[in-house]
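Here the complex is missing one protein chain, while the rest keep their positions.
Order of writing sets the labels: A and B. Residues in every chain begin at 1.
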Amino acid sequence: MDFTFSEEQEMFRAMFRDFSAKEIAPQAEELDHEEKPALGALRKAAQQGFLGATLPEEYFGAELDYTSYAMLIETLAADSVSTAVTLATHVSLVAMSILNHGTPEQREEWLPLLAAGEVIGAFALTEPDAGSDVQAVATRATPDGDQVTLDGVKTWVANGEIAGLFLVFAQGAEGMDAYLVPQDTPGLTVGYREPTLGLRSATFNTLYLEGCRVSEANRLGQPGEGGSIAQQAQDRMAVALAAAGLGVSENAIQVAAQYATERVQFGVPIAQKQAIQGYIAEAKIEVEALRYLVYHAAWLVDQRGDYGFDASVVKAFGARVARSVTNRMVQVMGGYGYMEDYPMARKYRDARALHIIGGPTELHDFQIAQRIFADLDMDIAP
Amino acid sequence: MDFTFSPEHIALRRMIREFAENEVAPIAAEIDRDHQVPMETMRKLGQVGLLGVCFPQEYGGMGAGEMGYCILMEEINRVCTSTGTNVGAHIGIGAMAIYLDGNDEQKRRYLIPLARGEQFAAFGLTESGAGSDAAAIRTRAVREGDSWILDGGKVFITNGGYADVVTVMAVTDPALGARGGITAFIVETDWEGFKVAREEDKMGIRGTSTAELVFEELRVPHENVLGKVGEGFVTFMKSLDMGRLTLGAACIGGAEMALESAVRWAKTRRQFGAELASKQAIQWKIADIATELEALRSLVYRVAWLVDTGQPFGQLAAMCKLYGSEVASRAIDIALQIHGGLGFSRDFPLERGFRDARIGEIYEGTSEVQRIVIASNIFREHGVRIRP
Partner (left out) sequence: MRIIVILGRVLDPSGIVVKGSAGRIFVNREEYLIQPADACALEAALRIKDGMAAEVVALPRSPLPDDDILRQAIARGADRAIYLTGPALKAADEAAMTGVLTAAIERLGGADLVLIGSTTLDTGQGQLGLRLAEALGGAQITGAWQVSSADGQVQAVLQRNGRYVAVEADPPVVVTLLPGALKLRYPDGVRLINVYRGVGEVGDALEAWDAADLVDEAALTPLVESRGKEFAPERERGVRASGTPAEMAQAAADALRQRMRR
């Protein structure tokens, strides 16, 4: 075992920090209040190669290992969870699905565009009646010669409003299929944007597919392989979201600890109060536990084995840590933690999302239990 | 022991529920979105007598006691925490200080219009350097003939932006500090030298006014000293005790709303071929909220009874606020989680409830301050004096 980061990884981290401080942090507050996506920062991120972070160089990607990529997400999330989630959706859910399951033609066509940020990817799986229960997807893919017609409604489509390419999941003849659907395809309409509690500068939209025809060549993977593609994508995303939870938690502790050294009550800085020390210490313990869980899971992604179990563990834990840490750090800052003029309120709202997006914690809890009982030859149902 | 509500309190609850559902619930989302204090609703609450719920009828009140006031807070907060906060700041700490320590003349002049909702009150305690540490205030009051001249300012004052009357705590003798050096004043906000400096942009309770107040050579007549000179700290602490109890009552309302919507959604939403209600992960959560809610309800109404029967209650009031705010936060968090994505959307009231509930553990004495109060009371009984 070796827990040290390589020199290269340390260098990346410094670069990510530098980028985030320059390009993400200054506008994060304003973009959140105005509920606008950080398009400018995304363009800059593309120039740095971050939008193709894990893609090979032949597709103009940065060819980062998943651990370095997790660091990137972590670093961005420290300043803006919205931007981290936007980027993770683009890379982990969309670009890497094409990389792992696409034909050479599909990769040639889309990956350079995605890496360059000329096209942003969106992931369209969830439906009004199919949230955790992916098997309930009702969007249909009807073959018609060498074309396929997609019909259905998708909700909570991450990046919906800014995307040029949608990865759409639909029921075909042999089970669930995945399709690459360009934004300008007739019959595809990006609809209502959810007004959200947090992640206000990320966009979540309803997507309408009405007689939306694409070539069969747009199918990603084999017929019926959609379920597996979605699961793998979500496992990758789970690790990225946990990394985002790590980033926002670390930063929240930093901000609140700094405040505690400055805020004087009862004649001393509140950092001198044991209750405050306890909050900070407990939060830090959780963050350190999460940190190595995240990097371990990220490392597993690169080992290309089955890491679904570890992805569920890290996602569920990441969501818990982010929620409890930001909650306590709001408390450290008292009234100032509740004011939108200070970043803590935003971190608190954003962190709450991690229990819900990428599968609610209850679903991950179930998947973890399912694996444990499967090892004991017991099949459990959700 | 008798745990039933009296017929008049049952009737009062029905009246408030009717009012809340017809007048408050329909505007709750809108005032949150637009950052508007619902002035018209506040006036209507006054017209039907509810803003004087706990004050004697001779001072324009309803005479329904602290029990009635807790019922009001529960029912209003069940549909709108912003309106509940406006009401609480107005009655529970603003007007309450005048009721508790005002003389007959002050009560006639100020309490009557406040009880009728013709005027609104705020409670001016917190300063930028004095939040939990209330004794650290720096606003000064200097005697000048028949008047006092106030200089300084207050922050995070609920109702501060629209109040007609603010009870202000100021230092009258810096040498004495909290023990004899602080005095409470009744200040009319249209007096020269009173200024609302800014409104805060808050995460939740956005249908309330949280203002920064500035006093510059503000002249207050001596007859507007509330209670005795030098005893302001006691006056304010008494009001805060009452306030803490009713915040506990407010949290019953918030938790009830959360539980009701969680149950409604769990029996509607189907995943994996069955209602969410059939999943144990959901059932356990519902059982936990319901249990905590019942414990809170019993605690709060028992303390209301203690107040109405003239028994000591300060220690238990701190527990109402501490436990209540934590129960409400947990309940709304669970309800939001059960709703999944919809819980996260501003199109549904849980999102607002989640933002609103978070203030409970912060305002009118943070959870940490409540724990200090509770612990120091316990240790005092054992002869140990603890400092915060």
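To be clear about the criterion, a contact is a pair of C-beta atoms (placed from the backbone, for glycine too) under 8 Å apart; a residue touches a chain by one contact, two chains touch by 3 or more.
Every value quoted in this text rests on a predicted model; they were computed, and no experiment measured them.
Novice: Quick one: say which of B:Val48, B:Val142 or B:Ile378 touches the chain that got left out.
Specialist: Spelled out, the listed residue whose C-beta touches the missing chain is B:Val48.
Novice: From the list B:Ala64, B:Cys80, B:Ile157 or B:Ile205, which touches the chain that is not on show?
Specialist: Counting the whole complex, the residue in contact with the absent chain is B:Ala64.
Novice: Which of A:Gly152, A:Gly221 or A:Gly359 touches the chain that is not shown?
Specialist: A:Gly152
Novice: Residue-wise, where is subunit A in contact with the chain that is not depicted?
Specialist: Spelled out for subunit A, the touching residues are 138, 140, 151-153, 210.
Novice: Determine and list the subunit B residues touching the chain excluded from the picture.
Specialist: Residues touching the hidden chain, for subunit B, are 6-8, 11-12, 14-15, 18-19, 48-50, 52-53, 57, 61-64, 68.
The rule is simple: only the chains that are shown with their structure count from here on.
Novice: When the C-alpha atoms of subunit A and subunit B are each averaged to a single point, how far apart are the two points in Å?
Specialist: 39
Novice: With touch defined as at the start, can you tell me which subunit A residues reach subunit B in the complex?
Specialist: Residues in contact with subunit B: 126, 129, 131-133, 136, 155-156, 194-198, 204, 264-267, 273, 275-276, 330-331, 334-335, 337-341, 345, 348-349, 352-353, 355-357, 360-362, 365-366, 381-382.
Novice: Can you list the residues on subunit B that touch subunit A in the complex?
Specialist: 126, 129-133, 136, 155-156, 200-204, 270-273, 279, 281-282, 336-337, 340-341, 343-347, 351, 354-355, 358-359, 361-363, 366-368, 371, 387-388
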